[in-house]
Every structure is written in structure tokens, then in C-alpha cells.
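Missing here is one protein chain; the remaining ones are kept as they sit in the complex.
Up next is chain A:
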């Protein structure tokens, strides 16, 4: 059964009397527990797709179905990990996670259970030691980990990640990718992640959704990555399946759908 389904999604923005069609006919079906990456050149509308699934933007045409029910407003069952972490700076790390847990799971868990659940999620991303710190006191990678903990703590049906590691240095990024794979293996979340890092997409995803350039961007091709899990970064470097998938994505991005030089 399809868990999450994007049906004929299209969106246009009107500014100053001029209407621009950003997305057209985006169709995608995602199974439960699947890890799907959206990749494409900047400006192709991949963040717009994610925001529509999150309910933060309204599609002009088409709809998003989650478990066969239409969703058109934001909600915690589609938790978002924002590109710039979006932690509330006046709250500590723990309070940021607690805000989500206390709001979303109020009916489901008792006060004590919620407290344990907050600690559990902080431990999941190895942030217990800095729980009392405020966002400006911790590094970018740590902030992003807290953002992930906050999203996971909502017990979402779908985890939406908008270039979660885009602003991090390469070493921190690799470290967080490994952690994310580990968490995904344990929790079997359904994940949609936006990225423009080809290696990240191949390493993490079950399927890679490649988007054409805008305006009127749509899904150009979907590549299945048939690699066994758990995946090990170092072993994959020489793996023919890995290198083949990587080559396919690169081919799509830089040969068939290269960004026009002016816009790059």
C-alpha cells in the first residue's frame, strides 16, 4: 500500500501581475519506511515540493495523500527538519525538544513518559551532554542534531528534511549522515530528504528522485539504489552498484539537465 502519495502536484506564484509556474505534474508514491531523496539544481523547486508535503505551502493543483487521506495543512505527523535548524534561541536544547513533545504527545503520554521520551530522543542524537545549553552555545552540527531529535520526538509518519546537512562542513556532514542512517535503520521512518549532494543521496536513499530545471519543474527520473543496509561509507567507495548509481545521478544533473550557464 502506498504510504504517501503526491498526485499531480503543481504550483504557481503570482508576483507583480506575472505568474510563474514553479512545479507541474509532480507524481510520486512513497512506501512506508522508504528513504527518498529529492535532488536537483538550486531553484528547481525541490524545497517547494517539500513545503507542499509539509503543508506550509498550498499546491495550486493536485493533492498530497497520507494513508489515503488528503493533507493540506501543517501537522506533526509530517515533522520537518529545517535547513537552518530553526531552534528557538530563548529555549535550551532540552526545552526545544520538550516544546514539541509536550504539545504533540500530550494526549498520548503521561508527564513522566514524556520526560523520558525527551531524554530518549536527546540520547538518540547524542545530545544529552548539552541539554541545558542554548542554541547559540552549540555548533552547527549539534543544532542540526537537535533539530532532528525534535522532529523524531513528534513520532511522525513522515520525516521531511530540507537540506539538513547543507550548511555543515564535510566531516560533520559525514558523521551526521552515519547517525541518520543508524537512526533510520532502528526506527524505520519514512523520510523525504532534499539534497544537492550526489554522494549523500546515493549513500542514504532507497530511491533518488531527480528533478528537471524550472520553471515548470517536474520529476525527471527516479533511480532505485539497490544497496543492502546497513551501508558502510568506506566499503561503498569501490562498490560497483554505488559507483553506477552515482554516475547515473551525475549524468542526469550535468549532462541531460545541466543548469544553463546564466542561472548558475
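Quick notes
Convention: a contact is a pair of C-beta atoms (placed from the backbone, for glycine too) under 8 Å apart; a residue touches a chain by one contact, two chains touch by 3 or more; residues count from 1.
To be clear about the criterion, contacts and distances are computed from a predicted model.
According to its UniProt record, the chain left out of view corresponds to "Bicarbonate transport system permease protein CmpB" among "Deoxyribose-phosphate aldolase", "NADH dehydrogenase subunit M", "Na(+) H(+) antiporter subunit G" or "Bicarbonate transport system permease protein CmpB". Summary of contacts with the chain left out: across A:39, A:52, A:66 or A:80, the touching residue is A:80.
Of the options A:56, A:167 or A:236, the residue whose C-beta touches the omitted chain is A:56. Interface note for the absent chain: among A:58, A:103, A:129 or A:256, the touching residue is A:103.
Listed here are the chain A residues that touch the chain not shown: 54-56, 73-76, 78-80, 82, 84, 86, 88-90, 99-100, 103-104, 134, 154.
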